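Just one protein chain is left out here, and the rest sit where they should.
To keep things simple, chains are lettered A, B and C as they appear, and every chain counts its residues starting from 1.
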C-alpha cells in the first residue's frame, strides 16, 4: 500500500477551493482567437457555427476566463463543440452530458458549467437525465442545438423530427409524435427555459446571457439547421426565408408555469424568448446548506478528528 | 448448421397470428381463485393489495382469459405483481417494463398488455421510457403504484417523495423537488392519463376499465400506501382519515391538454379521475398501416419470393 | 494482377492486351466524390460476370467529408481478401496521390487527375504514371455543376476501357442505379461514362483482360456484410426488431426498418439501446424471437437486459458490429475487441452464445444459425460482426431462398401444462404468450432466481441447480457444434488461428507461406462461446498456435480469443499476434509478424 499512498498537502475541503491565481493585474477579455481551438469540422452552413460564435462573444463580453469555464458535451455533430473551444472541456458519451456536468457543478462551485448538445442527445437517450437535472435544479447552462434530425449518424429520425419527415429509419415519413421540448422542460421543473434560433444571433446571445445569469438549471432550446440532412427545416421561423420570428408576448408572465406551457403549445414556428423562470433554490445551495449545518456541529475539528469521533462510537 | 436448423411449419406472419383455441363453448368469467397465483408477499396493509384485487375484478368483469393477458412489471415491491396473477407474466428488470411491454404490444396485437410498477421504477430509472412510450402511443395499460418511497430497498427517497421526507438517503429531509407525474405524462403526450388511489376501490376500478378500453397508451397514477416506510402519506386524500377525495370537475374537458396540465398543478391531494384523453392513432395502428401498404405491393407473394425479388436486384 | 503482367510496355509503345487473373484497384479521393459508387459498380459487375470480388473502404470520421478511399479486388480465381497492395491507384487530389502511392506495388499504375495532381519525379521512376484530366473532361462532358457527382462515373468509364469490361452490363447497372431519378440524371451519367470510356489511354497503356472465370452453377449476388446480415435475419424468420442508430450498425437497422413491413414485420427505432434490447426481449417473450443490435457503446448498454434474457431463458439475437476502441473510440474503423464483453459482459454467471461470421456470405448464414440456436436453447445469441465485414462488398453464391426461408410464427395451440425451467436437463423452448395452458397454472418469466415454475426461490440448492441448468444448455450446444476444419494440412509447424473477418487474409497468408515452402495452416473459429469440439486434437498437430486478432495484446501479452483458448487448454504454445491500428490485417503483415515472431523464438509467455 505504501507504494500507492500519495502525500497530498493539507488544503481544506471541497467547499473551500482556493481561488486559482489572484487577479493581480486586471485581465483583458479573451478574444475570439484566444478562445478558438480546433477548426470546426461542421459542414459549411451548419447552424452550429452560430452557436459557437455566440459562445465566444458571451465569454468575451462577460469577461470569463479560460480556466473558469467548463465546456461539456455528449455525442453528435453539435456535441463536437468542446473541441472548438480553448477551455477545459469534455466530449463525454452520448446522452449523458448532464449528469457529468452535474458532477462538476456540485463539486466545483467556482466554475461556470456550459453544456452543448443535440436533440438526440438531449431528448432521446438523454431524456431522463434532462428531467432529473431539471427537477433538482443543478446550476449550469445547457444549450440544445436542435436540428430535428440525427446529424452525426447521417439522417435517422430524431425525437423532434416532425411527423412525415423522411429519414433513413422512416423511409415513408416519421410516424411517432415528436417530443415538445419546451413542454418537457417546463413539466420537469427546469427553472429557466428559453427558445432561440441560430438565425437570430442577437436574440440568441441575449438568451445565453440571461441563461448564464440565472442561478439554477437554465436551458435554451435553440433551433440549429442541419444543412446536410434537413435543409430548410426552420425556414418558417426565419424572416429572411419568408418565415416569422415572433418573440414571447410582453404580457407573458415568465413565472406562470401554466401560461408557459400554453405558449409551448403554439404550433411551429411558435414563440422565441424566455418561457419560464423560477427563483427556487438550486440543489447546489440546498446541499451547501446541509453542509453548513453539519459543519457547525464539527466546527474547528480536522477531518481525521471528525472520523475519529465516529470511530469512537463504533467501539 | 444442419444441427440447429429447426423445421418450422408455414403459418403466415406476424399480422396473422391465428386465434388460440376457438371458443367452442362460451367460457365462464375467471374467478378470483382461478386468477390467484403465489400468495402476495406484501406487508399486511400495503396499498398494493387493493390494486391486485381490482385487477382480478377487472379481468373477471370484462371476461378476459388467462392466456389473453400479459402481466408485466419491473422491480420493486409493487412490481412483484405478476407473481400473484395466474397469467403469462414477466418480472423484468428495474425501470424497463415499458419497452419490454412495447415489444409484446407491437408484435402481438392479440394480447392485452398490462404493466404494473412503482414510482421509482416509473419515474426514476424508467422515466425516459415512460416519455417515449407515451409519445409513441403504444397500446397498453400501465398502473403506477406510487407510494412516494422506495419500498423494496427499504426507504430511500423516491422521485415523488415530497420535500422534507426523511429517508435513509435524506436523513434531514428530501431537498430535491419531486416529479409531478401527471404533468410529466401529459407533457410527454400520453393519450390517456388518470389519477386514482388505493383507498377508493370503486373509482380505481372505473379508471382501470376506462384505461383498458382506451385504444392507446393509458396510464393510471395510483396512490398506494407503503405502511412500512411511509405510513399515512396519503391521509389527506382519504376521507376516512379526515382527508378529501375530490374528483376531476365535471366541467373539465379531457381533450384540453393545457387544462389537464392546470389540473395537475393543484397541490396535494389534488383531483382524481381522467385528466387527459386523446384519440390520436397508436403506433400499433400506424405501423400496421405501413405494413398494409408494403404488403399491397407484394400481394400474393410468399416470404421467400419477396426476398428473392430483393436479391434479384443485388445481382 | 501482379503475377500476370509479364513486362510493362515501354512508354509510348503500342497498346496491347494482357490476360490477367485478378486486379486490385484503389480509388482515393474525398468522401463527396462518390468513389464508393465506382467501387459498387465494379463489384456488382464482377458478381454478374461470375467473378470473385471484395472491397475495402475507409470513411472519414469527420462530419463534413474528408479523404476517403475505396479499394476493389476482382479476380477470376478465389478472392480471399481485399488485397494488400494495389495494382492500380486512381488519385483525384494531391493528398490522395501522396498518401496512397505507398499502397501501390512497385511498378504499379497510378492514374491521376492531372487537373489537380502534380506528379513527383522521384515516384515516376518507381510507378507507371498515367495523367488524365479527369475534372476538366467531366466538366466538358456533362457541364460544370454536376462535376462533383460525375467524376466518379467518368472514372468508371476509364477503368472499363482499361480492363475491357462489359459495357452493356455496366450501362444496365448505371441505369438501374439512377433509374428512380430524373431522366436527365441517367443521361448525364451515361455521358460521363462514355466520355471516360472514350478517353484514349491507348497511347500509354495496354488493355487488361480478365481470364474467363470457372463457370459457377449458381448465380452470384453482390452485397455488403450488413446487407447479408439483415437479409439473413429476414430469411431466418425474424419479424420484429428494435435498436438505436450507431455506426456501423445503423445500416442493418435501416434495412430492416425498410424491408420488414413487406413481410408483415416491424422494426422500431427506440429512445436508446437499453429500451431496444428490452423491446426485442419483450417480443421474444411474447413468442417472436427478435433482434437488437449496436456497436461499441451501445453494446455496453445492453448488458443488463441480456442478463435477464439469460436468466429468464428468453431467446434473443444481438448483433454487435464491432468498431475500434473503448468508449466512442474509432467509430469508422475495424477492431475485434468486443469478444470479452460478448462472452463475459454480464454481472453474475451469465452464459450466452457468441458467434462470429467470417465474411459477407457467412453473415447471411450466421444470422439464420443464431436465430435457430436462440430459439432452440432459449438463450441470447450475440453475433460478432465487424466494421470491415459490414462495409465491404463481396459476391456470393445466391442462397436457395425457398429452402432456407423460415416461418417462425408462434404456435398458440393449447398445452396441458408447462414447466419453463425443468431441472431434468431438458432444454425447453419458450411457450409463446397467448397459449392456453389447460392446467390453469401459468409461468412467470423472471430475473430473480426461481424454481422450475418460475417462482422466486432463494434456496441454496435451487440456485446451484439453476446455474448448472443455464450452463449445461451451452455445454449441450457445444457438443453438437461441427468440428472446425483446418485450412491446409492438419499437422505442421504453425497454425494461424483467427476468428471473424480475418479469415480471408489468414488463408491467403497460408497460401503464400506454403507456396514459399513454410509449414503453415489456418483455423478460423466461428463459434466462440461455447467453443466447438475437437480443438485439442487440432492443436496437438502443431508446434505453434498463433492467434491472429485485431485487438490489444493485453496486460499479459495475448489477445482476447487467445486468452479464452489458453484458459481452456493451458497450452503455452498458444500465443497472440495482435494489432490495434484500426485497419484489417493485411496478408503481408501477418506473414512478416509470423516470421519475426518465429525468428524471436516464439517466446513462451
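Convention: a residue touches a chain if its C-beta (ideal position, glycine included) is under 8 Å from a C-beta of that chain, and two chains touch if they have at least 3 such contacts.
Computed from a predicted model, the values in this text were never measured in an experiment.
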{"item": "Contact list for the unshown chain, restricted to visible chains", "value": "A, B, C"}
{"item": "Sole residue of C:303, C:436 or C:490 that reaches the chain not shown, by the stated touch rule", "value": "C:303"}
{"item": "Residue of C:351, C:434, C:453 or C:488 touching the missing chain in the full complex", "value": "C:351"}
{"item": "Chain not shown: contacting residue from A:93, A:190, A:204 or A:248", "value": "A:93"}
{"item": "Listed residues B:36, B:153, B:278 or B:310, member touching the removed chain", "value": "B:153"}
{"item": "Hidden partner chain, residues of chain A it touches", "value": "1, 3-6, 8-21, 34, 37-38, 65-68, 70, 72, 75, 82-83, 86-93, 96, 98-104, 106-108, 110-111, 128-129, 131-132, 287, 290-291, 293-295, 297-298, 302-304, 306-308, 310-311, 313-315"}
{"item": "Contacts of chain C with the absent chain, listed as residue ranges", "value": "60-61, 296-297, 299-301, 303-304, 307-308, 310-312, 324-333, 335, 337-338, 340-341, 343-351, 446-449, 456, 458, 460-461, 463-464, 467-468, 471, 474-475, 478, 529-531, 551-556, 558, 562-564, 566-568, 570-572, 574, 579-583, 605"}
{"item": "Where the unshown chain meets chain B, residue by residue", "value": "41-44, 46, 75, 77, 80, 91, 93-95, 124-125, 127, 150-154, 156-157, 159, 168-171, 228"}
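As a working rule, only the chains that are shown with their structure count from here on.
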{"item": "Top chain pair, ranked by number of contacting C-beta pairs", "value": "B-C"}
{"item": "Geometric centre distance via CA averages, chain C-chain B, whole Å", "value": "41"}
{"item": "Distance from the mean Cα position of chain B to that of chain A, given in whole angstrom", "value": "33"}
{"item": "Shared-contact residues (touching 2 or more other chains) in chain B", "value": "128, 131-132, 287, 290, 293"}
{"item": "Where chain C touches two or more other chains at once, by residue number", "value": "271-272"}
